[in-house]
Structures are given as structure tokens and as C-alpha cells.
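Heads up, the thing below is written out as C-alpha cells.
Right after this comes chain A.
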Amino acid sequence: MARITFKAVTKRYAGDVVAVRDLDLEIFDKEFVVLLGPSGCGKSTTLNMIAGLEEVTEGELWFDDEIVNTLPPHRRDVAMVFQSYALYPHKSVYENIAFGLRMRRVAAEEIDRRVRDAAAKLEISHLLQRRPSQLSGGQRQRVALGRAMVRQPAVFLMDEPLSNLDAALRISMRAEIKHLHTAMQTTFVYVTHDQAEALTLADRIVVMNDGVIQQIGAPDDIYERPRNTFVASFLGNPPINYLDGTIEGADGAVSFRRGGMRVALPPALAARLRGSPGREVKLGIRPEDVSRHGLGAETPAMEGIVDTVLPVGSDRFLGLKVEGCDVFVRVDKQAHHREGEPVRLALVPERLHVFDKASGLSLLADGAP
Partner candidate 1 sequence: MSKSSALSRRSFLKTSASGLVAASTVGRAGAALAADPIHFATWSAAVDTVKSHIAGFEAKTGLKVDYSNTPWAQFRETMITKFVGGAPIDTLWVSDSWLPEWAEAGWIKPVDQYKALTAYNDDVDKFCVDSMSYQGKQYGITYYTDFMGFIYNEDMLKKAGLSAPPTTWAEVIDQAKTIKSKGLAEYPLLVPMAQETWLIEFISALVFSHGGRLVDDKGNAVMQEGGAAQALNLLVDAVQKHKVVSPSCVETGELAALKSFSAGQHAFGLIPKYRLRTLNDPKQSQVAGHAKIALMPKGEKGSHATVGWMRFYGMTPRAQADATRAANTVKLMEWFGGKADGEYRFQKLLFKDVGAGFGVKSLFKDPEMRAAYAAYGDVDLIGKQQGLALKKDVVTPWFGEWNDVNGSAWQQAILGKVTPDQALKNSAAKWTSLKKQG
Partner candidate 2 sequence: MAGPSMADPTAAARAVRQARIRSRAGRVGRGLILLVASLVFLGYTLAPVVWLVSSSLQNEREIVSKPPHWIPHEPTLENFAAIFTAREKTVTYETRRAADPASGGFIPSTASNLLPALGNSLIVACAVVVLNLLVGVPSAYAMAKIRFRGRSASIYGILATRVIPDIALVVPFFLFIRNLGLLDSLWSLIITYLAVTVPFSVFILVSYFESLPDELDKAARVDGCSRWQTMTKVYVPLALPSLVAVMLFAFLASWNEFLLALMFTQTPKSQTLPIIVASFTSDFTISFSFINAAGVLAIVPPVLLALIFERYIVSGLTAGAVKG
């Protein structure tokens, strides 16, 4: 029911600290957008600006066809779930959930209906008369969700809502939130620093760093085609490996070279880099994008010495020394490598990432240099 548009929005605090710089972003109606980034990247500030909790310093913020730059939060149709849940300690669970409706002068019967409805959905009906201090973390989380749900807002904002939960609960709550979005049919903006949450929940992810959007896109898109080394590093666990090297353009074939290692680049990349031999680049290899199989003379491959072996049940992680660099890869558990042993692994050419060494920008992305 609401489209949110940022037009060249900048948020500056006293002392000229810039929290968000020149932000352009359009969040579509009923979309689930996740703002992802490390702490201090400006994602919470962005969320707070949508809520009206912080004011836009420069630029315009639109809700549908209305500029809301100076509209205070209580005049915006938004609901929000906080990391600490921010339940009112002096009110019962029932009153916590009902509070937003009371403030908006919803009729008493309607409030009661909605509160009980939400409580039933969240399976907290038996807790309605308790105080927040008598609840477990997970229960508080549900109350916080309920408080936002009953509002039936145009925009549903969540600020790291799962960070205070333990790992198991976090994963089950992800699914619930996903369901909630489907059920509520409203715009969700979700802030997190956890890439797994982002990848699971989002229709689109907005990766931010230092107050600037790094990339916007669907989860797969972002994972597969990171626009720069920051995005590439931030998503993926364990993180992507980088090898610094140069481009060689002999005999029509274009390849990456580092010391004794040479990797032929796939046609798409080769086409772009043909004209710039000697260019300094970073080769990005995700841990899972190697294989012990399919090794041929023509397939790009990587050779190294096994440094560490970490079995993790389903897979096996290997720490390698490749041309003086540490590289971390995932292999199937049938691989029985021993430390100190040389190993040769096939690389999947179309899954290789090449970044400009100086700017960190992907050489695959649109408009890349």
C-alpha cells in the first residue's frame, strides 16, 4: 500500500558527521526490502528516516505521491519492530499490543478483536496479561511483532529484530516473518547485518557501507554478481577469496596471472579485458566455486598446498596456500587431503569474479571500466 522513494537523501548529524550520503532508492509497494551492511553503514538511519524518527537533512523522501520529509512518525502509517523489542515495561502484553491502536483512536471492540487475533496467530494468547519482564526473549519478540501487526500499517519496519535471539530461534523466526509478509501484503523494510537473514527474507537487498548504497538487487543477483569487493566480501560464508594479479592477453586468450598461476577467463570477461593487458586486478573465488572433479587441461584450475583441514559434517573446508595467499575452499567430504599435501582444484569459469584492484569494482558489472 505504499511506495517509498528516496531522492538524493543525505542525513548529516551535528559536527558534519554524514550518516547517509546521496541516497537514491525506490521501495515498491508490498515489497520485502532488506537493508544490509555492517554496523554504522547507515542502514538504521535510513530505516529511522522512513519511520520519521530522524529527519532528512537534504533531498526528498516520498511515500507514494507525498513528500514526508518533515512528517513526524505519529503521522506516518508505519509500524516498527526493534532489536531490543522496546516493549513498555509498565504495560501488560495486551496493552503493549493495543497501545498503537489506542493512540490512533481505534474503537475498543476493534482493538480487542485485533489484539486477540494477532495473539492467536503468534501463539501468545496465554501471555496477554503478563508484564514484559515475565516473558522469555522469544516471547517478547512475538509481542513486538504482534504490536506491529495489529496496526496493519502501510509500511512495516524491522530493525535487527532477530539479533537478540539464540541461533535456533532465529532461524525459525525467519520463516515466520516471511509468512507474515505474505499474509500482511504490505511493504516490509528490514535492517540486518546478517547476510543469511537478508538472503532468506528479501525480495531485494540493499547493501550499504559508509552511508552509501553499494548495490541493490535480488538476493541471487547480489550473491552472484556483486558490484564490488565490498559486496562480494559481505555476502557469503565463509567469505570470498581474493588473489591479486595481472591480466595477460596473449594469443587472443585473456587470462589472469599470479606468479606461476594462470587462469583463463571466460568469454564475457575476456571480451572486456582484451584491450588491457598488464592491468592489475583481484580475482575473486567463492569457497564453494571449486571442484575436485572435471579437471582437464583446458579447465581453469588452482594449485596449492593444504594448510588446514576442517571437517564440518556435510562438507570439508580446506585452507590452502596458493601462490603465497591464503585461500579457503569447500570440498565434498570424500576428499581426503592431508596437511602439507599439494592439491589441484578446478575453478568454474563463469563463477569467477574479477575486480579492478584499485577501485574494487567488478569488471563484470554494467558500466564497469
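These made the cut because all candidates are chains of the complex that A comes from, given by their letters.
Here is the rule we use: a contact is a pair of C-beta atoms (placed from the backbone, for glycine too) under 8 Å apart; a residue touches a chain by one contact, two chains touch by 3 or more; residues count from 1.
Remember, it's a predicted structure, so these values are computed and weren't measured experimentally.
Interface remark: chain A makes contact in this complex with candidate 2 (options 1 or 2, touch as defined above). Chain A contributes residues 13-14, 48, 51-53, 72-74, 78-80, 82-90, 99-100, 103-104, 132-133, 147, 151, 157 to its touches with candidate 2 in the complex.
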